[in-house]
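Okay, here's the structure, questions in a sec.
What you see is the complex with one protein chain gone and the rest in place.
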Amino acid sequence: MNSPAIMQTVFDKTRIADLLTTAGYALALTAVVLFFLFPIFWVLLMSFQTNADILRTPPSLFFSPTLSNYAAIFAGKMETSTGTQDITFLRNLGNSALLSSLSVLLALALGVPAAYAFARYQFRLGEDIAFTLLSFRFAPPLLVLLPMALYFGQLGLNDSYWSLVWVYQLIVLPLVLWIIRGYFEDINPDIEHAYRLDGNGWGATFLKIAIPLARPGIAAAALLAFIFAWNNFIFALVLASAAKQPVTVGALLFVTGSGIQYGYIAAATVLSVAPILALALFLQRHLVEGLSLGAVKG
Amino acid sequence: MSKSRIEDTARSFLAGNMSRRAFIARMSRLGVGAAASAGVLSAVANRAWAQDFNWRKHAGKTIKVLLPKHPYATYLTQILPAFTELTGIRVEHDTLPEGPFFEKKTSELNTRSATYDAFMDGIMFAWGELLAGQIADLNEFIGDPGATSPAYNWEGILPNMRASCAWSGIPGDRLGGPGSRQMLVPLGWEGYCVSYNREIFDAAGVTPPENLPAMRETSAKIKRDVGGSVHGISVRGAANWGTIHPGYLSGFTSYGGQDFRAEDGKIRASMNSPQGKEFTQLWIDMVRESGPPKWTEYIWYEVGQDLGAGVAGMIFDADILGFFQNTDENNPAAGKIAFAPFAANPAANGNPKSNLWVWSLGMNNYSANKEAAWFWIQYNTMPQQLLAGVRDNGSLIDPVRGSIWNDAGFIKRLQDDYPGYLNQYEKTVGECQVYFTAHPLFAQSADKWSRKLHEIYARQVTADEGLDQLAEEINADLNRAGYLL
Amino acid sequence: MARLEIDRLAKAFGAATVFDGLDLHVERGETVAVYGRSGCGKSVLLSILSGALAADGGDLRIDGKSVIDAPPEARDVGMAFQNFALYPHMSAFDNIASPLRGQKKPAREIADKVQAVAALLKIDHVLAHSPQALSNGQRQRTSLARALVAEPAVLLLDDPLRNVDAKLRYEMRLEMPNLFRQFESAVIYVTQDSREAMALADRIAILHDGKFRQIGAPQEVYEFPCTAEVGQLLGDPAINLFACESAARDGALLVNPAGCEVNISGRYDLPAAGKYLAGVRPEDIDLAATPAPAPSADADGPARGIEAVVERITPANVRSLLVASTAAGETITVSLPELAAEQVAPKSRAWLSFPADKLLLFAADGGQLIRPNPPAGG
Partner (left out) sequence: MRSRLKSRPLSKPPLRARLVPYLLSLPALLVCIGILVPFATAVYYSTQRYIITLPFTRGFIGFGQYADLFTDRAFWHTVQISLLYTALTVGLELVLGLAIALLLRRSTLINNIISVALMLPLMVAPVIATLMWKLMTDPSYGILSYLISLAGIDGFRWAAAPSTALFTVVLVDIWVYTPFMIILLLAGLRSLPTQPFEAAQLDGVPKTFVFFRITLPMLTPYIITACLFRMLDSIQQFDIIYGMTKGGPGDTLKVFQVQAYVEFYIANNVGRSAAVLMVLWVITFIISNYFIKYWLKLRRRTHGISAE
């Protein structure tokens, strides 16, 4: 049993010192949890408050919760000083879901075969592709986005989901490629070879052996990629037409457009992070891996 | 028999040959009540246009337009069904909050995208768009009988509005001067006045200020005497062009400031004149003392909401802003807002100089449906439509046609519900014009100007130093573009 | 025409040559053990035979047809991997059935054949289990069953007993030859355990330094390694090698490995005063607690022993290993039955003698075996 460094006391190991250490430890953890979770908690509370409750000074934890903010968003109508406004936020949510799903599907279609090729065959072009994608994952996105915006405009592609989905590959594909490549590399090559000796070509081997064995990795990579696509802002800001904006851009515009309608903003915020937080909790074991592009496992 | 006489009367009224009063009188003689005559009017209106002009030329086409979140855009979207019914042209629209709207419009045009066929626009932006070849010269449509209905009456639009929307493309040239191209068609305009909350003014015991030093004192007094969450004055302050063009530039001009000096198609920044510096320092001091705490994020939405929510004693911004805040019954300040003309410079004689903003309609030069887009622009600015816009739904104010300012119903509504509005309008309209010097780097220089105001506001520089730096930076930009005088 | 013909096969990784010019023919139903130290290229050879690696030169023929360019699935090769390489997402049944499915056999036939081979290997009761649920031995058998079930022309076994426990290894060593006899495959059995190689193979091929150094029946290779090196390779513990000189005395031909005089008259016809390497297998050395009787001139008399100190005794299976050193500093390994070893105390003195009929002589330079005369009266 090795106790953590924080628990080891350099003082005399008296009871009091131990108690103090434990108390300090608990206090520190409480502060950490408070700092990181309070904003989420507070915005969640706000989303159930009327504007009058929100604007009350001093702020209070006690109020009669209302679903009116959510109701307004789902009804698509919001009351403001310049009259009833349409809220397109639901469409933003739909766009996010659609864009993220399509991006992930495309990334899997493009990335899984490539990841397999890079894992199983060592060839120059493969490493070049893998590292180019990786290095552009860290390049300034606007560098690629702005010329792309010009091209898309000229080609008439600037109002399509597919052009956005294509650009999303910039973040989604390296993730998918490198995580799944790791899973393929972890498969004992003898297993695949055995299957080929059984009379199966590389195609069948890829489909029947490599993919099923890498399935947990593929699933984790896909869901992580979904999260990253959903959370992306700058790509859609530059390239998405109004009708195709995801929640990240939509929420920002919503804030600008709805002024002091804090309740609506809070509800919109909650709606745009809730699916992702749920997914993240579900995926927690794989998060470290996803965030480090497959370099560290949790 | 009687039916055709009713329609004749309506047609005659629509053609502008008859006053509204005479029209209503004639209609009641024909046994048609006021409510029913409105229906007759709109039916006849559509039919009249359909008879005089082939509105169905582009039936079946679909155009797409880009609009900001603004009451004038509400006006446009409300009449879309009637437009489609008349012309058979389907119209899709994207409506964005104002900041994103301008960014979107720029990015669409910059990428030569044909996604939007037409859009709402502002004059100062059209300068760059015209030079870049992004917007069409509308003169070719206005002068084409095949494209423009005889009922359109282009000349009926206020001359300074028409002129403001036209430019030769040479930096420093007068708007509407020789060689002008018609960049846009004006839709509704706004001038800048003081809109104030009478209740707060009464509580603080103040009256509408006459000039900037008085405004500063009044504002400070409100903050001091009323207190709480109430501050004295709200004006725009976000880091973009929108901060410069309303109250700030109006006052700046009133003080004798001039943004650029122009000569032979070249310009040089001149906002760092002594007058400009004096005004700027006073203005920023006022905002810092008794303006909104989040001034650096303020665009007109916040300014309007402060007035409507009763947390700002006054605003110095678009006349129509106070108008709409006064109308919305949900606002704490609804019905308490009054209007006053404002000349910033105590030494100024005569009428206030107000900068002019005209919400206008422009056509994408890359559009594949130009004439259909022109039909939409034209329809929206028909005399009949503009009249209906001010009368019926009330989301269109400050219309651009002189005839409408003679409409008794409109005038009465203004007099009854918007104290001081007509007075400020009459005082302001005389010297209401675009006080920016026309040049294609407008957005960039106004953006820098606003950010420089932030620095002055944060006391990083004084107005004196700041405006000198600003002029230097803008001159560097002009030099790069080859426009520096 | 042999089932499997390896013809001048060559492979190098960059500048490092793995082997160059391997030749081996394996007949129908024959088991050849490829034996060599780890790193000698056994695995590379298997990879080339199974199509996982491309050769640099030479040819491979299976039933007369060249398969050197054929992909793995077109070679009719079955393989049992050292790490079993079972498909973790399939049941034992599906694992075994896989080669038959690869040949698109009807389901009925598949079921029958899998049952049959599973029964033969005594794993028919665990066919429904997944590999994770199998014991190590069952996995090994499943892997073997998968390699055998389709009766491939060539069966490759990559040290299949390496990763199983001693008891199972012993069992399988007995079972496998029977098993292979029931199929008609040409079997290549790769191992680095000399006893396994000798127990299982019809022939042993010694792979060393990129060549097959010797190919022959196990006993033949063991008794008459073609070089001292091969003699050292095959056999555990390794053969004792000593430099020696021949001398003629009293009409007898003597050599003196490790100072121990051995009369080799009759077995060898060699000139006197020649320099040789003498080899004697540890199990062939006689050990006595007392000195041997004085040498007689009788050529058939026992060799004279040499005194040595027993340094240490290590039990190894049913035999024990003794390491002894002579006064001259020679170290000698002796293998004794356990019972005999128990009589010897560490650090005690012992007298060692080398029986002449087991002594091997190799040329001093090059280490080529000098073949003894066939035993008289054979």
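Each chain gets a letter, A, B and C, in the order it is written, and its residues are counted from 1.
As a convention for this text, contacts are C-beta pairs under 8 Å (C-beta built on N, C-alpha and C of every residue); 3 or more make two chains touch, one makes a residue touch a chain.
The structure displayed is predicted, hence computed values, not measured ones.
Enquirer: Among A:R91, A:R120, A:K208 or A:K244, which residue is in touch with the absent chain?
Expert: Checking each option in A:R91, A:R120, A:K208 or A:K244, the one touching the absent chain turns out to be A:R120.
Enquirer: Considering the whole complex, not just the chains shown, which residues of subunit B touch the missing one?
Expert: These residues touch the chain not displayed: 103, 106-107, 110, 128-129, 131-133, 229, 238-240, 293-297, 311, 440-441, 443-444, 447, 451-455, 457-458, 460, 473, 476-477, 480-482.
Enquirer: Can you name the residues of subunit A that touch the chain not displayed here?
Expert: Its contact residues with the unshown chain are 2-8, 10, 25, 28-29, 32-33, 35-37, 39-40, 42-43, 46, 54-55, 57-59, 109-111, 113-114, 116-118, 120-123, 125-126, 129, 131-136, 138-148, 150-151, 166, 169-170, 173, 177, 182, 185-186, 189, 193, 196, 202, 227, 230-234, 237, 247-249, 251-252, 255, 260, 262, 265-266, 269, 272-273, 276-277, 279-281, 284, 287-288, 291-298.
One rule holds for everything that comes next: only the chains that are shown with their structure count from here on.
Enquirer: In angstrom, rounded to a whole number, how far apart do the mean CA points of subunit A and subunit C lie?
Expert: 58
Enquirer: Taking each chain's centre as the mean of its CA atoms, how far is subunit B from subunit C in angstrom?
Expert: 97
Enquirer: Could you pull out which subunit C residues touch subunit A in their complex?
Expert: Contact set of subunit C toward subunit A: 50-52, 71-73, 75, 77-79, 81, 83, 85-89, 98-99, 101-103, 146, 150.
Enquirer: Under the definition above, what is the set of subunit A residues touching subunit B in their complex?
Expert: Counting only subunit A, the residues touching subunit B are 79, 81-83, 85-86, 149-154, 156, 158-159, 238, 241-243, 253, 256-257, 259-260.
Enquirer: Which stretch or stretches of subunit B touch subunit A in the complex?
Expert: Answer in residue numbers: 66, 69, 71, 74, 94-100, 104, 107-108, 110-115, 299, 301-302, 304-305, 308-309, 324-325, 328, 330-331.
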